[in-house]
Structure formats: C-alpha cells, structure tokens
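Input: one structure, supplied below.
A protein chain is absent from this complex, but the other protein chains hold their places.
Think of it as A, B and C in the order they're written, each chain with its own count starting at 1.
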Amino acid sequence: MIKVGIIGFGYWGPNIARNFQENSGLELVGIAELDENRRAIAKQKYPNVHIYEDATSLFKETSIDAVAIITPVSTHFELAKNALISGMHVLLEKPMTSSVAEAEGLINLAEQKNLTLMVDHTFIYTPAVRKIKEVLDKKGLGELYYFDSVRINFGLFQQDVNVVWDLAPHDISIMQYILNSQKVKSVSAQGVSHTPSQLENIAYVTVKFENDFLAHFHVNWLAPMKIRRILIGGNEKMLIFDDGQPSEKIKIYDKGITVSKNNRETLYKTLIQYRIGDVHIPNISNTEALKIETNHFVECINTGNRSDSDGESGLYVVKILELASRSLKSGGKVISAD
Amino acid sequence: MIKVGIIGFGYWGPNIARNFQENSGLELVGIAELDENRRAIAKQKYPNVHIYEDATSLFKETSIDAVAIITPVSTHFELAKNALISGMHVLLEKPMTSSVAEAEGLINLAEQKNLTLMVDHTFIYTPAVRKIKEVLDKKGLGELYYFDSVRINFGLFQQDVNVVWDLAPHDISIMQYILNSQKVKSVSAQGVSHTPSQLENIAYVTVKFENDFLAHFHVNWLAPMKIRRILIGGNEKMLIFDDGQPSEKIKIYDKGITVSKNNRETLYKTLIQYRIGDVHIPNISNTEALKIETNHFVECINTGNRSDSDGESGLYVVKILELASRSLKSGGKVISAD
Amino acid sequence: MIKVGIIGFGYWGPNIARNFQENSGLELVGIAELDENRRAIAKQKYPNVHIYEDATSLFKETSIDAVAIITPVSTHFELAKNALISGMHVLLEKPMTSSVAEAEGLINLAEQKNLTLMVDHTFIYTPAVRKIKEVLDKKGLGELYYFDSVRINFGLFQQDVNVVWDLAPHDISIMQYILNSQKVKSVSAQGVSHTPSQLENIAYVTVKFENDFLAHFHVNWLAPMKIRRILIGGNEKMLIFDDGQPSEKIKIYDKGITVSKNNRETLYKTLIQYRIGDVHIPNISNTEALKIETNHFVECINTGNRSDSDGESGLYVVKILELASRSLKSGGKVISAD
Partner (left out) sequence: MIKVGIIGFGYWGPNIARNFQENSGLELVGIAELDENRRAIAKQKYPNVHIYEDATSLFKETSIDAVAIITPVSTHFELAKNALISGMHVLLEKPMTSSVAEAEGLINLAEQKNLTLMVDHTFIYTPAVRKIKEVLDKKGLGELYYFDSVRINFGLFQQDVNVVWDLAPHDISIMQYILNSQKVKSVSAQGVSHTPSQLENIAYVTVKFENDFLAHFHVNWLAPMKIRRILIGGNEKMLIFDDGQPSEKIKIYDKGITVSKNNRETLYKTLIQYRIGDVHIPNISNTEALKIETNHFVECINTGNRSDSDGESGLYVVKILELASRSLKSGGKVISAD
C-alpha cells in the first residue's frame, strides 16, 4: 500500500483527503498545513494521521511514498521540487506552476527521478468529460470547428491570481485532454479588474490553432449567476456540455451544414444546406471524479504509466495561461505561441 | 397622413409593411422589389399598393413622403442617398451602411435636406430594452462594469456579410442605446470562416471603453442552439436579459461586492465582501417592437424630433463594425477607435 | 375544388380561414359571423369571400360543399346538424358537443348522409403528437403505465364552460389518439371555482382504464405560469412531451424497472432493479398543425376515408368530459363509464 501525504488542508485538500482515505491502494499517513485552525480540523477528522506544521517536516518522513500538493500556485514549484527530490510521487494542484519554466523544471526532475508527476486536472476525470473524449476520439462530431467555454459565477475572488489563472485551467485542461494537446498557434486575452488588487475578475481568452480551429474562454467572478458550459462544434455534429445541469449534462446535436458547389447558383454564391436531426443525451455515471482520479494516481505510481494529466498536460495549460497573461498585460495583443 | 413606400420585400420587409399598413399615421402607397416572385406576393397581400420593379421608379413618385429601405447593406448608401435627394424621409435597415464614410455622408445629407433619417435598430424599441434603459438611466445597477452579449444560433448564413455584420448590430445598438453612445476606446475581434465564402461564421468582438468598462460580443451562425442573452454588471446590481425566454426576460440581481480597506487584514490583502439579495423580474409589456418603432418614425417625421435610432446611432454601430472588420483582417489586433 | 365556408370568425376562426385560404384543395367562399365588428374584419381580410350575418343564410348556399364550425360548444349540435342536413361536410371545433347524446346524434346523421364529420382536435395533427403516436404504435415505451398531463396558465377564463371543458379536450384528444381509444373504466374529478360564475377554474380529472393504466389531467386557468406537459410512462421507457419548449419538445428516457423474483431475498421482499440509459430527442418538423389538419380534411372529403379525429373520437372526448362533470357535481365521486 502506498503511503501518502497531503500538503495543504484548505478548501480543496479535505476532498483529496477523503478520497485518499477511502482508496484501498493508499494509506493516508500525513497532512501538512501552515494554519493552526485548519490543522485542528484535520486532526479531528483524521485522528490517526500525523499532522505537520509545514511541508519541510513532511518531506523528511522517508516512509512517505507520495504527496498531493494542494496549495496556492505560487508555492507549487518549490514544494513539488522538494517532494520529488525527497523521492515522492506528486499529485499537484492545478494550475501546475506559475510559469512554463517551472513546469518544465518539474517535468525534467520527475523524469530524472523516475517518479510520477500528475496534475490535479479534476475535470478530465469526470464521467462527462471522459464521455466527450470518447465521442471525439471516434470522430463523432466530424472535423472540429470550435470550442467555446463559459465559466462564470458570483464570488470567490482569489487574492493571489486573476480569474484566468483561477477558472480557465478547468476548461483549458478539458480542451487539452479531449483535443489531445493540439498545437496552439496564438493566444490573446482581454480583461478588466474592478478591485484594487488589479487582478482581472472578468476576462476573455481566445486561442487559435492551425486549421481554423478556434477556442474561446469566458471567465468571470462577477456574474449574477453560475454558468459552466462548453460548446464544441464540428462539421457533422455539435455538442453541449452544460455542467450546471444536475443531469443531462451532455447533449449531442445531429446538426450541420453542407456547402454545395455542383450547382448553377454557386456560380454566384455558395449554397449552404442545413441538416437538423435528433438530439442524443448519453447516460453518464455518477462516479465522483476525484475517486477516478485517485485510482488513476495509484495505478500510475504502481505501473509507472503516464498519467492522463501528466506534467506535459500541466505544462500545456500553463503555457496558454502564460501567453494569456502576456496578452492581458499588453492590452490584448495576439501573442504567438512559438 | 404620411404617404410611405417600402424598398425591398424580402425577409424583413413584409413585417415593416404590415406595421405600416396598421399605423393610422401612415398610408402605404408603394413597394419596390427587384424579384418577380416577391413582387407577386406583395401584390397579393397589398392589392391597393403600387408595386415598382425598382427603387428608381419609386423615387420618381413625388407624392411619397417617406421610405423604408429594407435591402442588403451594400445597397443602403445609394438607396438612402437617392431617397433623401428625392426629398423622402428614410427608415434604413441595420446596419446603416457598409462604412463610416457612407454613414457620415447620409447624416450630412439628411441634415442638409432637413429630413428624418432613422435606422431600423428594432431591438431598442422592444419593451424589454426600454425597461433596461429605464433601469440604467436611474443608475439602478450603480456604476457599470461590463456588457456581455451572446447571440448564437444554427443557420441563416448570409451571402454578403459575415456574422459580425449580421448579428452584432442588434447587440451593439442595444448597448449604444442603453449606454447613451459611450465613447469607445478600442475594438478587437477574432473569428473564423468554415465556408468557401471566407465570411466569418463565428466571431468574438471585444470593445473597450474608458473607465475599465468592457463589452464583449459572441456571435455564431453555427451553434447547436439559439441563445440571445445579455449580461450587464454594475457595482451594485447585475442584470440578465435573456431574450430566448418566452417571459421573464429580464432579471435584476441585487448582488455586488464591497471592497473593504479599514481592516487589519488589508495590510496584506484586499478584503472583498459579497452581498446577495433578492432577484426582481419586472413585468414587460407585449407590444410588438415594430409597432412602437413605427409610431416613433411617424412622430419624428411629424415633429422633426431626433429619433432614438437616428443617423448618429447608426454611425456608432457601423464604426464598431468597421473597427471589428479591421481587427478580424489583421488576425485580432486591438484597433484604436481614434 | 371543394367550396368551403366558415361559421364563427372569433379567436380561432381566422386561423382556420388562413389555412383554408392557403390550401390548394379548398376554395373559401363564405364566412358567417354574428358580430358586426368581426364581420368587418373578415371582410377586410377576405374581400372576395361572401360574409353572412348568420349561419342559416350560409346553409342555404347550395354551392358550399363543406363548413368549419368554430363557435361556442353550446351551439355545436344545432349548427352541425343543420350543416349536415344541408348536405355539407363538417369540421367541428372541439369539444364536439355538450353531451354524449348530441355527439351520437351527429355521428348517426353524418353516416346517414354519407358526409365527412371531423372534429378539430388540432393537437393530434401536430408533428410532435404524430411522433409520439409513431413511438407508441411501435411499442416504443413497452407496456403503458400512465398518462399524466398538466395544462395550466394564467387567464382566458371562459364564460360558458369550466376549465375542464375548455382545456382538457386538448389532452384527452391526444390520449385518445395515441392510445387508440382505449376503453375507459371510470372517471373522477375534483375542482373549485373562484368566481361567481361557479364554473370551475382549477380541476383534476382522473381516468381509470383496465390493466391498471391510469390517466390524470390537471387543468388550471389561475396558475402563475404556463405549463403544457404530458408524461407517459411505460415499463421499458418513459416519454415527456413539453409543449412549452420552443424546441426539443419530446424526450424519450430509456429508463425502467425490472422486478426480479428468482432471488433468495424475494422470499421476503420484491427486488427492484433500476435501468437508466440514454435520452433521445427526436427531431420534429415545424409544419403547422392546422395545415396538416386541413390537408387531412380535404383528403377525407375527397376519398370518404375516416378522419383521424372523426365523430367517434369526438364522442370519446365528450364522454370523458361528461363523466368528469358528473363527478365534479357530486363532489368527486368515481363515476363508472358503463
């Protein structure tokens, strides 16, 4: 059984802890947390787990095989580096790091140490996103045209990162996963901050790819209601993933256009024909994403297999975030990915 | 009674005709239409109205006081110019013209001739948009933060203009109206075409203003379902205008943030407090927008008053469209409005 | 071409007139209407159609082959009787008559005269209901368990009939059509009136069938919002028909239960297993129901075929309404259909 620790017992850490605790392949042995009150809560919930006052002490515990690092992004690189140096497999909260350079550093280190480095892209472990990938891998929508994501809500302004770094990683990681890390051509972003922090709380990010594929992300902490919806358009079908629905989250529309040319009229203009068929709502299992992800983490550690959310996929997301940040700072310039 | 003619009896013209016919201040006397089949339909519907084979013949009819021009945008300038020269008041389909220069030309000509020049920004005559303006004029949302519009559907690819020129005028004219033509700082747009026409069928347009106010428009002819929704965020309240709903189109959320500073914690970080109150759904009349607009057209002609959708507001919309086009052509560059 | 007249040009009559006018198999030659203002409107809309001051004059017009009777239910029997006696085919507004006896009288008379007698059960001509029948005819839901209908809205209190006679005919006729006039065992109804008219404005009607099939109808003129929704449950699948949706009106759920018995546990209790599969939303054409119905009326007259909404189906609906009325008067007693 893999002995596992957790660094950071704030908002998300308890969910990781619960899933680690319930996983038969893992033994949760340590939790490191800087805040005294949070440590008390961890202590009460997990009386048999060792509670550390900081990560350094936990890293010294040589019996620990793996750690989940669930801390603010600015600390990810140092903590993950030290974990890897201590010989521990790492599950790292998203976004992976604050910069591409840091992400590359961790990837190299993990490779060198032959350790599993996995990023906590939770959404790609939801049954819904797995189903979408299944559909797309079978070319179920035909050739892809666009990816349009809206993730807006009211509240939870972050103190250390802007809304792009906070919310967009969810959708970018979904896109990375279902599009198999398709190569990005350019990124642009526009946003605005309404607080003295100067951190943007509303932003729009456009990602361009070869082949006229276009992705767009709307993220907003200051919207009156919660929307979490992704549209994916293909030349044969189109798909909606509405994560705000309690059920029927995915709808696949058998709709498309046919551009006709063997027609007298097309001497002058293109003839477009519209095809409208049925809608299909696949049944989706209710399994908790973190449970699937935890099983996958255990399996990767045990087999040495690459994770579906490995360092490279974490790097992919960070690269887009970094380009978006540069664009935001420049007032919206289109930044080439090369 | 004002004698009125209509140029163009295609998709939208019949609605104008019906409203003109039912208006007690107007007498519909002529319809000009190039297509023979459409002329036949006009003839059957309005046996007592003179049907012309082209606009030129209609313009020669000196007894006609006013015309509605409901034709493709590329013809707007010439037709409106000739109508004004013929001494006729003009109701001009949106977008007003293909270029800023043309719009300015028409404004000058109308002023010179002392004729009413009104643009058919139908949406600003809907009871819903009128209600929104009423709320905003009373500072009902506080200081405005953003305007976010989504207008997407499946079908009706235009042959002569891209999706920005086809769909965005609706939302830009709404924004122009409710924000009283607030001065634009810059425009950027990204889009993609999936047909040989090279006309973009999906696009995102960002408009920046002074004071960190941000507007964004998502337009798409290739979406699986119809969405017509505008979010307007203020520092005190937020508003949703969901035009896809059969009723309850406007929801006003009493939600906002307070950025606190007189607090020890703010030595290090900003303290944001969230306020969540009730939601208010104002009752909206069912009056047809075109009926209100037609009454307004008659009133402007009779009184010489400026229209709520006068040439200047048409120009405002065209200016943003023109900047968006330049940005699209440049691959998404931010184009300054000055 | 069949020469056709219309009796009653109130709320629904104009829709019939428009469809008759547009149908190539019909020639609309006469409209009879008691109200002077309504006659003026008919005159303006159909300048070439003869407008009669009452039905009697129209019935004397021997050149008229068929009439649509779109008047209050209390007048149906007399008008339809006279039309048939005058040798005219009849399309009769729903509900067919005020009583079973009257309905039977008309059926006999039409048979005797060898004339088409069709009831205007418009809903059974909607593409959605046709699709539902298609699914059920193929046993697409398995064995049927229940039919649950809700048709509620705000307004349009009738002066001459209660809410059951006003709204329930829609849903009962749908049920009659898709269940092929399955034999009714009993009817009960409870309702209440909140106006001096003593006409119930809210009511619940239960219809029992052999084989434990149960139907229930909730009708209400005093509900805050409009709901028009039918659930049909089968042992294999279940279906929702939500007519309040602009699209995606029909959803077919691949859900069901299996009652297992070859199991040790069932010595003590029944073991129920739940099956949850995909949801299917069939594409539905947008054709107007009245257009389909009008074509069907023409075809029935020309061929002598029985209509899908013939006198028998009208009688079926009236019988349930009559039983419901008796139950309402008795305070909710279960009234046997025999």
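The rule is simple: a residue touches a chain if its C-beta (ideal position, glycine included) is under 8 Å from a C-beta of that chain, and two chains touch if they have at least 3 such contacts.
Note that the coordinates shown come from a computational prediction; the quantities given were computed from them, not determined experimentally.
Among C:K3, C:K43, C:H216 or C:R326, the one in contact with the hidden chain is C:H216. Screening C:S99, C:T206, C:Q245 or C:N283 against the full complex identifies C:T206 as the residue touching the chain left out. Taking the complete complex into account, residues 248, 251, 254, 276-283 of subunit B touch the chain not shown. On the side of subunit C, the interface with the absent chain consists of residues 145-146, 148, 150, 154-155, 157, 159, 186, 188, 190-197, 202, 204, 206, 208, 212-214, 216, 218, 220, 222-225, 231, 233, 235, 238-240, 251, 253, 255, 257, 259, 261, 269-270, 272, 274, 276, 331-334, using the contact rule stated above.
Note that only the chains that are shown with their structure count from here on.
Each chain gets one centre point, the mean of its Cα atoms, and the points for subunit B and subunit C are 42 Å apart. In this assembly, the C-alpha centroid of subunit A lies 52 Å from the C-alpha centroid of subunit C.
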